[in-house]
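What follows is a structure written as structure tokens; I'll ask about it next.
A single protein chain has been omitted; all remaining protein chains appear in their positions.
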Amino acid sequence: MNKKELVAVIIIVALSLIFYFGIKQPIVFSSTVSYIITALIGLVLLYIFIRTVGGKIFGRRTVFLFVGIAVVLPFFMTIKQPIKSSPEVKSLYDAVLALKPDSKVLVSFDYDPPSAPELQPMAESFFMLCFERDLKLIIMGLWPQGPQQAEMALQRAFLEPDIAAKNLKYGVDYVNLGFQTGNEFVIQRMGSSFKSMFQTDYYGTPYDDIPLIRNVTNFSNIDFVFNLSAGYPGTVEWVQVAVDRYGVKLGAGNTAVQAPQMYPYLRAGQLVGLLGGLNGAAEFEKATNIIGKGTKFMVSQSFAHVIVIAFIIIGNAAYFLGEKRREENKPNQTGMNNQPGAN
Amino acid sequence: MKKQVPLTITFIVGVVLILSVFFPPVETWGEDFSLFFDIIAVFAFFLGGGNLIRVHTERIAKKKKDWGFSIITILGFLIMLAAGLFKLWNPGDISADVAATGSLFQLLYDWMFNPLGATMYSLLAFYVASASYRAFRAKNRDATILLIAAFIILLGRTPLGMYATGWIPESFSVLQIPNLAIWVMTSPNLAGQRAIMIGIALGVVAMSLRLILGVERTYLGMDID
Amino acid sequence: MEVFGLWLAAFFTLGIISFLYKDNPWYKFSEAVFIGISAGYWFVVSFWDNLYAKFYLGVTANDDYMLFVGAVLGAMMILRLAPNIGWISRWPLAFVVGAISGFYLMNYFSSNVMKQVQNSVIPLFSADYGQSMFTESFGTIAGKIVIAAGTFTGLIYFFFSKEHKGAFGGAAKVGIWVIMITFGASFGYTVMSRMSLLIGRMDFLFGQWLGMIK
Partner (left out) sequence: MDCTGKSQKYTYIAILTLFLSLLLIISSANAVNSEVLVEDTTSAFIPNAPTYVTATDYKYDRGESAIVKWQLSSDDNSTGKITGYEIFRSEADADNFVSIGVVLPGENSFRDKSTENGVSYIYGVVTLYNGRTSQMVLSEPITPGTEIVNWNLLNLFIIGLLIAGSVIFFITHAKRGKKLFIRKIAGLEAIDEAIGRATEMGRPILFIPGINDMDDVQTIAGITLLGRVAKVVADYDIKINMPVARSIVMTVGRETIKEAYVSAGRPDAYSDDMVHYITDEQFGYVAAVDGIMVREKPATCFYLGAFFAESLILAETGNSVGAIQIAGTAMPAQLPFFVAACDYTLIGEELFAASAYLSNEPKQLGSLKGQDVGKFMAMMAIALGVFGATIAEAWGGSFFIWLDEFMHRLFTITN
């Protein structure tokens, strides 16, 4: 630990103490201050553009610092955001609305905390919508941490006054079956019997002692399935097994990185609705008119998108104006231009 | 003995599973075989865990660079094992749920495992930005198409896209960036995904057949003898 | 206790972020803790879920003695450490590879080939079978043509048996362009999800920990 590192650590610890104890109520910038800061960020981007084209390529650390600042500042800003609702989000909302009260909805939590920022807002607004429509929720998870995320989403939903007023009872209005390993084979066996996969629920009560699921044998007693997925096992497996084999009606919420892969299933009718990334969460919150984390994060999200777009433009502008001329002969060609060579 | 038995095992198990799909009475064999894999994987964990401890104890013994951190890795591994396997500091007894609230296992998960994993995952945002600035160049036609498509999607998913192209008349509404982004998602992206999916599936079919027929046996560590 | 946990989580979060500046002891400490804890975590999850729940309960609760096959194969895997009969570990490996090849072959084939080809068979100029022509918007019809042509040329790009020359080469070029658009689209979506992750961590640091966000 040389001296410079020691000094840096001391500064960070001091700052955290000051912020932690010093600042009691949250900081909020007025809209004028917000627009000034936005203009400032734009100016810095312009500066980077000019210097890069001039030949000075900024180091990775400057880029990292700039991204950090540009993502944190919008937390404190007040900027109105028009959110456009895409067809796949509307179709999921309509599918839930079409369900009669007391229909049984199976919700599978197939993600872990690192993907929570995108999928947790979806879970919360989906629970709120279902409880408002008096639907019965059966919760499960194919990832070990899934059921814990479901518990957090349930607590958040119960904070809503009109849902708390319904004083929903565990085991009658909603149940959490917990995690089961085995990936897509769990879904396969649930096709013949839920009980074989979930002898007890998340708290250890046997399957048959829970009134809500006593006469639920398999998918034919379930009216709708909603799957929150961040990878494998996830929506692909639910489509391949639950939809293709047992014909369930399936809606899905996916991390943005996975969403593009789900469009073939959406078009083939195997998925009735799809929420893609934070944007999908915000659109769903708009459809169910709940202001949750999805909408709040959208401001930072937009700033982040603009920055990435700007960096691509700056990088390529510098490349075409500067580097291309200098490195005409560089051998390193990317694998993409597979020029057909003679064999 | 060494070479023929593994190959026959692979062949028999492979063929049985392929045909089991067509005969309802044996339809569930695929599920049962997967159970065997999960159990085998647990035993293999002993090898992995054992190797982890051996590598780090060796680093400590030989005082290699950063050996101090190896102690921490081993301590972390052992504490997690103690909290998980023997449920030490767990409010319930041995039969309680391993991640019962308040148990050390759950605390280690919430206070260390979760923030470390989530932060490591979030580093990607910094890397994507720096890669956009330094690595993603439109060096050739293919790269240019890739970046233009990325542009349309990124712009289409932010309000900026709406401001920029709101003025395009309704009749050509598909050219407004948000609609264009949706069109790119539902048409060319769909075609590309489908071509890749079909390609991969046929690649898997050919690869699986090579493995089952024993044409491909490198995984057994024996070259074509 | 809760406050201590919050500070510990913040300590490790900042420790990992410090790697962006440079590989430093704070990062190495966080990395070491993470490797140890994560290896232990997955070992415990696998032990309780597979060995205990599936094997032990499987045998004792519903007398599924076939599970012993898995245990025997697993034990053979461990024998790799034994000097002379190390080669026995190839048997469980052969079983695993055989089972996976057999299962994946059918699963991938029916879901990725059969289903996708079935959905590609669509009339180009009308909504669906039996509807009148040219009722849909220009965008949808153009989309359908792109889907049919894109899938077709995409497959041509992956063709191995013919050199990419002449008309065939041209079709392959269109195919790789469509595939590049697909990569561009998922690149865009991936950037979005990475940014949301960072926003989630920053919300933890500035919101939950320092309480500076409304």
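We just call them A, B and C in the order they show up, numbering each chain from 1.
We take it that a residue touches a chain if its C-beta (ideal position, glycine included) is under 8 Å from a C-beta of that chain, and two chains touch if they have at least 3 such contacts.
Treat the numbers as computed from the prediction; the structure is a model and nothing was measured.
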Chains in view touching the one left out: A, B, C
Which residue of B:A44, B:L108 or B:L155 touches the chain not shown here: B:A44
Touch residues of chain C, complete complex, unshown partner: 16, 19, 23, 28, 31, 34-35, 38-39, 41-43, 77, 80, 89-90, 93, 96-97, 100-101, 104, 106, 109-110, 113-115, 117-118, 120-126, 129, 133, 148, 151-152, 155-156, 158-164, 179-180, 182-184, 186-187, 190, 194
Chain B, residues in touch with the chain not shown (by the definition above): 21-25, 27-28, 37, 40-41, 44-49, 51-52, 55, 113, 116-117, 120-121, 123-124, 127-128, 130-131, 134-136, 142-143, 146, 150, 193, 196-200, 202-211, 213, 215-216, 218-224
Chain A residues that touch the omitted chain in the full complex: 60, 114, 191-193, 215, 217-221, 231, 244-246, 257-258, 260-261, 332-336, 338-341, 343
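Here is the rule we go by: only the chains that are shown with their structure count from here on.
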Graph class of chain-chain contacts, one of line, ring, star, complete, other: complete
Interface hub residues of chain A, defined as touching at least two other chains: 60, 64, 67-68, 71, 114-116, 181-182, 260-261, 264, 267, 277, 279, 301, 304-305, 308, 336
Shared interface positions of chain C, touching two or more other chains: 10, 20, 45, 49-50, 54, 110-111, 116, 176, 180, 182, 185-186, 189-192, 194-195, 197-198, 200-201
Chain C residues within the chain B interface of the complex: 5, 8-10, 12-13, 16-17, 19-20, 28-51, 54-55, 58, 66-67, 69-71, 73-75, 77-78, 80-81, 87, 90-106, 108-113, 116-117, 120, 137-139, 142-144, 146-151, 153-155, 157-158, 175-192, 194-195, 197-198, 200-201, 204
Touching residues (chain side chain A, partner chain C) in the complex: 1, 5, 8-9, 12, 16, 19-20, 23-24, 26-28, 60-61, 64, 67-68, 71-72, 75-76, 114-118, 144, 179, 181-182, 239-240, 244, 255-257, 259-261, 264, 267-268, 270, 276-279, 293, 297, 300-301, 304-305, 308, 336, 338, 340, 343
Chain C to chain A touching residues, read off their complex: 10, 14, 20-21, 24-26, 45, 49-50, 53-54, 107, 110-111, 115-116, 119, 163-165, 169, 176, 180, 182, 185-186, 189-203, 206-207, 209-214
